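Shown next, in structure tokens, is the structure this report addresses.
A single protein chain has been omitted; all remaining protein chains appear in their positions.
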């Protein structure tokens, strides 16, 4: 069973990371509790990998304080040994095979489950005896996924773990993640821009954009927290007046307006009587709208496919 | 401590890198040299070969590789930079010591067999072979460590500052060397410099190399502490 006591495992205070000409992390404040699956969402280059690097002491912040299990993770083998972070662009020794990488992982992660790793090698149809540098992008991702899951580290970071994986392999990953997490509760941070695919797996959502945290909320309280109202423009305008509008589209005399509000049963009935249609907003759409509202790129008219921008480039 | 040992064990998972390839280089260098000696008629004098050094140059490449490939992987294995550094240098020191002893033993065999029966000099180089055993082993050892450290240090610089860092280091090295040459020429010190080099013994060369290695070891550790994978 999960959802029991959840003490704080990571705390981030005023962390900024400056590169020569850009701010990759902008005064980030976060607290992560143990035993949850976190979704770290955001566009490419939003700061997801930078944040995870800083949390695992693989990278360095310019200012601010990071604590993992109450200690600074930098150069602390005691803290690091309880963490696993395989980068999206993880490098392996040139002459290593996946089987050898797993053998190395078994030396460093106390909770390593070799039988579990072997099962996943079969499921992903990974050629474990082929050199890693000869693997395809998808097979390379599978190596990272297997190390991440089989390490059973108390905090495991997955950095866009599905790159190059086909739909079947991604489903295997999600299924194994849910199943293994249920049996061995721990903290998972899943960085992704394929939000629809992972939405239901998440307990908590962190949305980062241009190095700033836009959303840091329980996934369930986000779900259904916005709604799209569709109908004749005048009526839609009347119904949504005075509400926080995330997105507005018009087409001929019709309008489709997404509002940041959870409607009561009475309000839903009222919309029905006015002949307005209410459409649910997926987590992905909501994230896209919030990102755009924050950047000020949206609130324009007639951008039908704007939500594809966050994700569909892959 | 356990993790330090594991860093060394991790690099031995693939036996080829630290054991197989050096063994092959060692064996083939000997066989090729021996074949050449057998084919080329000598005028009866001793035949020299620098082929034995080839393994040492391989360690230069190893130094670069362990920094560019093994370090990023060790980060994914949640190993601290300090632990990675100690484990890697420790493993390398053990391997270098083993090869040094092997060189010394091969040198003894070479002398005993009259230069492998053809009056060849591959291991028991004249300048070195008369020295006490410990000095010989120390000399080989420190030479290999120096090459490894050079490779390792350059790779750390590259890891941390990329191409810019390399460029700056190369320019700095060139400037220092040119400066020394210019100084020697301008002051007319060349005779003294020459005399100094001639006066060096294997032990004193090893001593200088040790100072050099210690400086590189400190430099690469300090650079590594802030390097990112």
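Going by the order they are written in, the chains are A and B; count residues from 1 in each one.
Following the convention adopted for this analysis, a contact is a pair of C-beta atoms (placed from the backbone, for glycine too) under 8 Å apart; a residue touches a chain by one contact, two chains touch by 3 or more.
Rule of thumb we're sticking to: contacts and distances are computed from a predicted model.
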{"item": "Options \"Phenylalanine--tRNA ligase alpha subunit\", \"ATPase dynein-related AAA domain-containing protein\", \"Phosphoribosylformylglycinamidine synthase subunit PurL\" or \"GntR family transcriptional regulator\": UniProt name of the undisplayed chain", "value": "\"GntR family transcriptional regulator\""}
{"item": "Touch partners, limited to displayed chains, of the chain removed from view", "value": "A"}
{"item": "Among A:8, A:175 or A:238, residue touching the chain not depicted", "value": "A:175"}
{"item": "Omitted-chain contact residue, chosen from A:84, A:165 or A:281", "value": "A:281"}
{"item": "Interface residues of subunit A (partner: the chain not displayed)", "value": "1-3, 35-37, 174-175, 178-179, 181-183, 185, 199-203, 219-221, 223-224, 227, 280-283"}
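Methods note: only the chains that are shown with their structure count from here on.
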{"item": "Distance from the mean Cα position of subunit B to that of subunit A, given in whole angstrom", "value": "47"}
{"item": "Sites on subunit B touched by subunit A in the complex", "value": "3, 6, 9-11, 13-14, 16-17, 65, 68-70, 72-73, 75-83, 225-226, 228-229"}
{"item": "In the complex, subunit A residues that touch subunit B", "value": "53, 56-60, 74-77, 80-87, 90-96, 100-101, 103-105, 107-109, 147, 153"}
